[in-house]
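Only one protein chain is missing from this complex, and each of the others stays in its spot.
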Amino acid sequence: MFLVLEGLAKIFGSNKAVDDVSLSIPEGEFFTIVGPSGSGKSTLIRILAGLETPTAGRVLLRGADITVMPANRRPTCMVFQSLALFNHMSVGDNIGFALKMLGIDAAERHRRVETLLDFVRLPQDFLGKPVTQCSGGEKQRVALARALASDPEILFFDEPLSAIDYRLRKILEVEMKDLHRRTGKTFIYITHSLEEAMVMSDRIAIMRDGAIIQIGPPEEIYARPASRFVAEFMGEVNILPVSGGEVAGQPAAGIADGWLVVRPEALRPLGGGAAADISFDARVQNDYMLGSRTQFHLMALDQTLVAELPAGLAAGVNPGDRGRWGFDLGDCISVKE
Amino acid sequence: MSRRLKAPLLAAWLGVVLTLLYLPILSVVLASLANTRYMRFPHKVWTLDAYREALGAHDTVQLHLTSLKIASVVVLLATLIGIAGALAFARYDWHGRRMFQNIVLLPIFFPQPVLGLALLLSFTAAGIAPTWQTAAFAHLVWIAPIVTLVISIRLYGYDAAQEEAAFDLGASRLQVFREITLPALMPGIISGALFGFLLSWSNLPLSVFTTGADTTLPEWLFSRTATNYSPLVPAVAVIATLSSALIVLLVVVLAQAAKRTRR
Partner (left out) sequence: MRRGLAGYLAMLPIGVLLTIGFILPIGIVALYSVMPPRTFEMTGALTAENYLAAFTDGYWRPLMWSALGASLTTIICLIFAWPTAKALESAGHRWSTAAAILIALPIFISESVRLFGGSLFLMPGGGILAGSLRAWFDLSIGSILNTRLAALLGLIYIHFPFVLFPLILGLSLVPKDQIEAAHDLGASRWQVFWQVELPLAAPGAAIGALLCFVLALGANAEAAILGGQAVTVATHAIEQRFNYAQDWPLGAALTMLVILITALVVFPIMRRLDFDRLIRR
């Protein structure tokens, strides 16, 4: 296996930032680690990049132990959260930096930088442009080109899109996936947004309190979250308790005890005798227009439930309405804890 | 106060302040343009004689040399010490940093003549005769913290992740310092060095007590303000001030030129 993590741990004082993490990552995979702040994902990626040394465990690259190899000798490169572009240098000098450190002569560096500019789709006249004059999106590309310059085996990404506005982020997410396809390199990416991870990744690992709690392709995480925590990570969902084979006081055949994850899209108003596996009384508290869909907050079953309806159905529902709402068990996911 | 009155009133106030600030300086220039041994303004004859005499006097050269020797030593050492100090002040995280920040500032928030006298006492007690070298040391105690502060301010806007990125891209620790840290600090280093030079060149209280037999330009001027007046004195004052301005200008021009050739 290309990259293997064996029992990695990092302890700061009494804080277990990384707690016994073991993983195997095949070459060329786009692997994303998702977790809230404090989950240890930053520390983990820094260990892999060589910017921190673990207190226990090993990192093996193509079978060689690189655990204590410092970052400047590892065949890896990191794109930092703040991008960390060298503000006093031009675009060309930034991109060519790794090559300069390798002792490659100016002419050859120039040639390679030109190739990289083309690769990240920046115009050639950016070569001498001071980095401080670039826009946010342009800076991202410079950071990418800089990281690719030394042809590293692995590229690390430390939440590079977290400080970008929504519209640009959506564009860059797609470009990131495209970049992965074009370079064929192994990408290890960290983010706090599961949504972002789903767009780009081959596999996702969910991290919490220093440990990996679920790992798998995006479809699997989406369809079968391993726990309440992972389900809640996916955004607004409704969690209903399941006990004694019942949900909301009604029989729930084939659902194990624990929790039932009900997506907002699964809830619907039951007007005129329509039926559903599980139904209940609800009062509409508020509505929020989200463009083609409308979100409703319902007071029901002693909690606030979130429902989303397409514009057509939403038209008939207003705050203050009381009525029957329900969902089908087939649209839900059952989790143990 | 109505808004329309406010702006011109404040502008007038600024004018008053600037005038008052520059009157004494203007007075020195005016006084130097005479050739009488006593001060009688307006002068009957306006002349540059005093300047000719000053530029030809051996003393003038000697005074400039002493001031220059001290200032050069101070600038060199204060800059080196200041770079390290600024890194400790604003860049690295370590226990005792807060106390260190306060200690570095103490010589600045301290009456200079008292510092000069304390140093004089210490030198004499230790059997060290005061010379331009002891004066340079005294200047350094006051100026190194100032230079440290100037460079530290530069560091506060600095993204330290740049150093990690450079390391990650293959640079050795020395290369990180040379390629990333130093260039980022350079504007602060240059302005710190220039500040240090000007402050040392113009310093009176520390020099007065710690130069011993040697004399700097400000000291000489101080000793001649009360007695033995001649237009030579204000002329030397003007020359001394212009010399320092010229040196600063030279350094700034050279620095700009260096920046341009490096591109």
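To keep things simple, chains are lettered A and B as they appear, and every chain counts its residues starting from 1.
Following the convention adopted for this analysis, contacts are C-beta pairs under 8 Å (C-beta built on N, C-alpha and C of every residue); 3 or more make two chains touch, one makes a residue touch a chain.
All figures in this text were calculated on a predicted structure; none of them were measured in a lab.
Contacts to the hidden chain, counted on subunit B, fall at residues 6-7, 10-11, 13-14, 17-18, 20-28, 30-31, 38-42, 80-82, 84-85, 87-88, 90-95, 97, 100-115, 117-122, 125, 137-138, 140-141, 144-145, 148, 152-153, 156, 198-199, 201-205, 208-209, 217-219, 221-222, 225-226, 233-234, 237, 240-241, 244.
What we mean here is this: only the chains that are shown with their structure count from here on.
Put simply, the C-alpha centre of subunit A and that of subunit B have 54 angstrom between them.
Of all the residues in subunit A, the ones that touch subunit B in their complex are 49-51, 70-73, 76-78, 80-82, 84-89, 97-98, 101-102, 128, 146-147, 149-150. By the touch criterion stated above, subunit B contacts subunit A in their complex at residues 159, 161-162, 164-172, 175, 179-180, 183-184, 186, 263.
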